[in-house]
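Shown here: the complex without one of its protein chains, the others still in place.
The first chain written gets the first letter, and so on, giving A, B and C; residue counts start at 1 in each chain.
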Amino acid sequence: MINFAANTTYTLPILVHAAVPLTIIVVYALVAIWGERKVAGFIQDRLGPMHVGRWHGWAQSIADLLKLLQKEDIVPKDASRFLFKFAPFMMFAASYAAFAVIPFSSGYIGSNINIGVFYLLAVTSLLTLSIIMAAWASNNKWSLLGGMRSAAQMVSYEVPTIATVLTVIVVAGSLNLMTITEMQAGNDILGFLPNWLIFQNPFLIVAFIIFFISILAEAHRVPFDLPESESELVAGYQTEYSGIRWAMFMLAEYADMLLLSLLGAVLFFGGWNSPFGDFMSGPFWEFFWFMLKGLLLVFVMMWIRWTLPRYRVDQLMHICWGILIPLSFINLVLVALWEVIF
Amino acid sequence: MELTTILFYFFSIATIGAAAVMVFSKNIVHSAFALMFSLIGVASLYVLLYADFIAATQLLVYVGGILILILFGVMLTTQGRSFDYKTITVNLVPASILSLGVAALLIFVFVKTDWMISEVAEPDQTIYDLGMLLMGDYVLPFIIAGVLLLIAIIGAILMATRLSSQSIKNENIE
Amino acid sequence: MTDQISNIAEKREMTINMGPQHPSTHGVLRLELDLDGEVIKNTRPNIGYLHRCFEKYAEEMDDYSKVIPYTDRMDYVSAMNQEHGYVIAVERMLEIEVPERVEYIRVIMAEMQRIASHLLGIGAFGLDLGAFTPFLYCFIEREKILDIFEKTSGARLLYNYYAIGGMIKDVHPDFKKDTNEFVKTFRPKIKELNDLLSGNKIFIKRTANIGVLPEKVALNYGASGPVLRGSGVEWDLRKNDPYSIYDRFDFEIPIGKGEMGTLGDCWDRYIVRVREMEQSLRIIEQALEGMPDEGDVTEGIPKRIRPKEGELYARSETPRGELGYYIISDKSASPFRVKARAPSFVHLGLLPAISKGALIADMVAIVGSIDIVLGEVDR
Partner (left out) sequence: MKTPEEIFNYLTNQFGEEDLSFESRDIGQPWITVLASKIREVSKFLRDDSELLFDTLMCLSGIHYPKEEELGVAYHLHSTKLTHNIALKVRVPESKPNVPSVESIWKTANWHEREAWDMVGVVFDDHPNHKRILLPDDWEGHPLRKDYVQQEFYQGMPTGE
C-alpha cells in the first residue's frame, strides 16, 4: 500500500518546487506575447494591442488564451491520433523540465545537480523529437517538410551551442549552473566591471555571439524560423493544430526562448548577480536581476524578429556547418589557451 | 512504499510497455516513437540509480541523436509519402525459438546469480571521477574513439557533398 | 554508381500542392510542384480560380464606358492604370482628343497608382522572405496615396474615375497640395526602404542569383514591365511607344544591371521597382508643375459612343508591364470583342521556366519578384 501520509515530507516540497518554474513560465509567456506585439508595433510604427483591459491592451494575451481554450480541438481524419495529441504536451514538458536546473536566485533552484548544463542540453533535445512527432502525426506534406527542416536545424545548431557552452565550462570548471553563477560574484575587473564571464576572457565575447546566433536557431526565431516560415510552409509542423494544442506549442516556444536566454544569462552575464556588487542584492533582487538579463536577451530576439528577413534552408545549414561550428571549436582552443597563459 | 519505489515501478513498466509496442507495432514510425519512450524510461531508471551523467548522456545521444537519425532515415527513404511505413513479420518460427531461448537463459542467469544488495549513497562528484578515468586510465581508447569518429565524419561529409552537388544543379533554361 | 544515385533521386520525387490556399501565392493560385527533396523539378501553375469572364461581360455591355468598372477589377491594386489603358484604347477608336488638364490628371493618377502598386509589390515580396516590418512601412505610404485617391474619386481601391474623353469629375481642391506634400515626404522613405531591404545581407542572399531570367528568354516569353527591365532590356512603353502625354516628361528607365548577382535575378527585378518609384516621383513633380489650373474635365465626354468599324490593339505601361486591349468594333454600341492582354498572365506563364532547379523557398521569392495579381491573370 502506498502510504501518502508518510510521503508528504517528500511529495509536497517536490510539488512546490515544480510549481514555481511553471508559474514563472506561464506569467512570462502571457507578458512576452503581449510584449512581442508591443515591440512589433513600436518597430513597425503602429500601436499594437490597445483595447483589451484599457491600459495599452495589457489583457490581450489573457483574452487570446481564453479564446484558444474555447476553440474546437481538430484532429485530422488521417492523423496518427495518439501522437498528434501527445506531441504538443511533450514539447512543453521538455522545455519545462529543463527549468529544473536554472538557478533563479541564490535561494532558489529546482534541482542543484552537478551536471546542470549537460542535463539542460539533453532535455532540450527532446524538443526536436516532439516537433518531428507533430509533423509526422499531422499527415500533411507541409507539416512533414517543416518537421524535417526543424529537426535538421535543431540537430545542427546543437553542435555550436554545446561547443560554446563548453568554452564557458572550460573557464568556469563546473557543470553546475549554481556554481557557475556563484563564481561570477563581485566587481573586480578593471576596478568596476562585474566579474561576469563575458568580461573575464575576450574570446568569450566571440563565444557569446556564436551562442546567441545558435540559440536564435534553436528557438526558431527569425532569421532562422524556417520550420514555421509562414510564407513557404504555411505554418510548418503547426499547420494542422488548433485550440489548446496550438497554444501548448506557442507556450513551449516562448518557454524555450526564455530558457535559452536565461542559460545565456547564467553562462555569460553572471546569472542572478547584481551588476552593482552588493548594492541591490538579496534573494528577491537576485531574481529580479536574473529575469531582467534573460528578458533583455528575449527582447533582442524579438527586435531581430521584426527587422530581418529569413534565411533559406541551405544557407542556414551553411552558416551552421561552414561558419559557426569551425569558429566555435577554434574559439574553444583559444579560450583554453588564454586560461592556461593568464 | 517509498516514492522512489513507486517511480521505479512506474518507469520500469513504461520502459517495458514501450518496448513491447515497439516490437509489435506494424507502423515503423510508431515503433520509432515507442523506442523513444523506452529510452526515456531507461534514462529515468539511471536517474533513480544516481547515475545522472549517464542518464543525460542517454537522452542526448540516444534520444536526441540516434533516434532522430532513425526517423530521418525512415522518412527520407520512403519517398516522402507519409503513410507507407508498414512492417511485416518474417521468419516467425526461428525468431520465436531464438528469443524464447535467450529469455530462458537470461531468467536462468538472473535467478542463479548471487546478487549482492547494498544501499547506494548519493555520490556528490559523479563526473569528476568519470573525467579522471577518461583522461587517465582510458585516455588511449578515448582518443582512438575520437579519431575514428572524426574519420567517419569526414567520410560522411565527402559522400554528402558529392551527392548534393549532383542533385542540386540549377538547370539552364532555354 | 552515378546512375544508381540519380535513379534513387528520381524515385524520391514528391508532388506537392502550393495553393490555392497558401500564404505566399498572392491570391488563389495553385502551383503543382514536383520536388526532389526541396529542389523543384517541375512547376505546373493552375489558374482560373478567380475567373470572372471579363471579356464576355465587356461584349455584353450596351456601352463602351460601362466596361471601365470591370477593368478596375482586373488588376485591383493598380486600378487607375487599368482604366487608363482601356480609356486610351477607346479614345483612339473614336479618334477624339482629350483636354490638356485631363491628360495631366491622368498622368499624375497613373503614376501615383504605380507607386502604390510597387509599394504593395515590394512589401509583399519582403513579407514572402520573412521581413514583416518593411511590409507595414510600405503600407503606411500606400495609405497616403489611397487617401488622396479617396478624396478625389470617393473610392480607395476600385475608383471608376477615368471616363472616355475625360474624367468622371474634377479633382478635389486639396489635390495639388496633398500630392506635393506626399512627393516631399516620400523621397526619404525610399532611402529607409533601401536600408531595410535592398541592402540587407540576408535579403540579397535570398534574392541574388535566384530565378535568373536571361534577356533572350524574357523576350521570347513576352515579358514586359519590371520583369523585362530587370533582365536588362531598356523597354518602357511610356518612352518607347508614348501614349497620353508621357513624351513631355523627363525621366529615366531603370534597368537591372546584375549588381548583386546575375543579370535578371530576383534582386534585379526588385530594385527596378524601387528605382521606378523615384522616376514616378519625378514625373509627378513635373506634371504638377505643368498642370493647367482651369478647365472642365467632363466636357470632352461624348454622349454617344459608337466607333466606326475597325479594330486596334492599344497598349499602356502598368506597374506590372504591358497591358494591351485588343478591341474590335462592328459599328454597334457595344464592343464586338475585347481581349485584355494582362502582363501577370504572361509572367506567370514563364514561371515554370525560371523556377526549375530552385528550392521551395526560392519559389516564394520568384513568385514574389514577378509580382503577379491573380485578378489580372484570371480576368
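In this text, a contact is a pair of C-beta atoms (placed from the backbone, for glycine too) under 8 Å apart; a residue touches a chain by one contact, two chains touch by 3 or more.
Owing to the predicted nature of the structure, the values given are computational and were not obtained by experimental measurement.
**Student:** Which shown chains does the chain we cannot see touch?
**Tutor:** Across the whole assembly, the hidden chain touches C.
**Student:** Which of C:16, C:183, C:245 or C:328 sits in contact with the chain that's absent?
**Tutor:** For the chain that is not drawn, the touching residue is C:328.
**Student:** Return the single residue from C:38, C:72, C:128 or C:378 that touches the missing chain.
**Tutor:** Here the residue in touch with the unshown chain is C:378.
**Student:** Among C:63, C:170, C:278 or C:311, which residue is in touch with the absent chain?
**Tutor:** C:311
**Student:** Could you list which residues of subunit C touch the chain missing from the display?
**Tutor:** 47-48, 51, 53, 55-56, 59, 92-93, 95, 217, 219-222, 233, 235, 240-241, 307-313, 315, 322, 324, 326, 328-329, 337, 339, 341, 345-346, 348-350, 353, 378-379
Note that only the chains that are shown with their structure count from here on.
**Student:** Starting from the Cα centroid of subunit A, hunt down the chain whose centroid lies farthest away.
**Tutor:** If we average the C-alpha coordinates per chain, C ends up farthest from subunit A.
**Student:** From the mean C-alpha coordinate of subunit B to that of subunit C, what's the distance rounded to whole Å?
**Tutor:** 57
**Student:** Taking each chain's centre as the mean of its CA atoms, how far is subunit A from subunit B in angstrom?
**Tutor:** 26
**Student:** Where in subunit C do residues touch at least two different other chains?
**Tutor:** In subunit C, the residues touching two or more other chains are 14.
**Student:** Could you list which residues of subunit A touch at least two other chains?
**Tutor:** 141, 314
**Student:** Note which residues of subunit A are touching subunit C in the complex, please.
**Tutor:** Residue positions touching the partner: 40, 43-46, 141-142, 145, 222-223, 225-226, 229-234, 306-315.
**Student:** For a test of understanding, state which residues of subunit B touch subunit A in their complex under the given definition.
**Tutor:** For this pair, the touching residues of subunit B are 1-3, 6, 27, 29-30, 33, 36, 40, 52-53, 55-57, 59-60, 63-65, 67-68, 71-72, 75-76, 80, 82-83, 124-127, 168.
**Student:** In their complex, what parts of subunit C are in touch with subunit A?
**Tutor:** 14, 16, 22-24, 38, 126-133, 136-137, 140, 196-197, 200, 202-203, 205-206, 359-364
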